[in-house]
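After this line comes chain A, so read on.
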Amino acid sequence: MNPNDYLSAALLITGAVFFLAGTLGLLRFPDVYTRLHALTKADNVGLGLMVVGLAVQAESWSVVGKLLLIWWLVLIAGASVAHLIASGALQRGIRMWKP
Partner candidate 1 sequence: MTLLTWIFDSLLGLSLLWLAWRALACPNLFKAIVLFVAFGLLMALAWVRLAAPDVALAEAAIGAGLTGALLMAALAKLHPTEAHNDFAVPPEKNVTKVWSWQWLPAITILLVTTGLGYVVLSLPPYATGLSTEVAANLEISGASNPVTAVLLNFRGYDTLLEIVVLLLALLGVWSLNSADLDHKAAPGIVLDTLARLLTPIFILVAAYLLWVGAHAPGGAFQAGAVLGAAGVLLLLAGWRPRTGLMALPLRLVLVIGPAIFVIVAMLTLLIAGQMLEYPPTQAGALILILETAATVSIGVTLAALFLGGDPRKNNRNKNHT
Partner candidate 2 sequence: MSTAFLYALVGTGLFALGLYALIVHAHLLRKILALNIMGSGVFMVLVALAKRTGDAPPDAVPHAMVITGIVVAVSATALALTLMLKLNAKSGHAELPDDRRE
Partner candidate 3 sequence: MGAVFTEFPWGVILILLPVTGGILCFLWPQIAKITGLFIVFVVALLVVGLAWQIFNNGVYRHAVGGWGAPLGVDLYADGLSLLMLAITALVGMGVSVYSAAYFKHEQAAQFWPLWLLLLAALNALFLSADIFNVYVTFELMGLAAVALVALAGSREALGAAMRYLLAALLGSLAYLLGVALLYHGFGTVDIALLVERAEPSPVIWAALGLMGAGLLLKTALFPLHFWLPPAHASAPTPVSALLSALVVKASFYILLRLWLEIFDPLVGGAGVEQLLGLLGAAAILWGSVQALRQTRLKLLIAYSTVAQVGYLFLAFPLVAAAGVSAWSAVTYLVLSHALAKAAMFMAAGNLLCFGGHDRITDLDRVVQRLPLTAAAFALAGVSIMGLPPSGGFIGKWLLLEAALMQGRWDLVAVMILGGLLAAGYIFKVLGYAFTQADISHESKAVPASMEWTALLLACGAILLGFLAVPVLSLVGIGDPFGIGEVRP
């Protein structure tokens, strides 16, 4: 393994940890709003780390471009869908969790 491999391995594993945290939040948080919060935040960062980790291995800049495009698409879609779900939940009168 060359240094690049170590770098991408570290990035990928860190990314996976973020995904794990996001998933835990999705499963354990008390209501839809907090779950969305955990999911979108943690997963976006996790995916970003993975994209960078893979970009290190990429053979050409066009591959890097495609990876970044995927990240951007997931970001924008995730954010919009999270917003739609949250506003839908609000409209339907789902109360926010209070500790």
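What we mean here is this: a contact is a pair of C-beta atoms (placed from the backbone, for glycine too) under 8 Å apart; a residue touches a chain by one contact, two chains touch by 3 or more; residues count from 1.
On how the list was made: all candidates are chains of the complex that A comes from, given by their letters.
All figures in this text were calculated on a predicted structure; none of them were measured in a lab.
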Pick from 1, 2 or 3, the complex member that touches chain A: 1
Contacting residues of chain A [partner candidate 1, same complex]: 32, 73, 76-77, 80, 83-84, 87-89, 92, 94
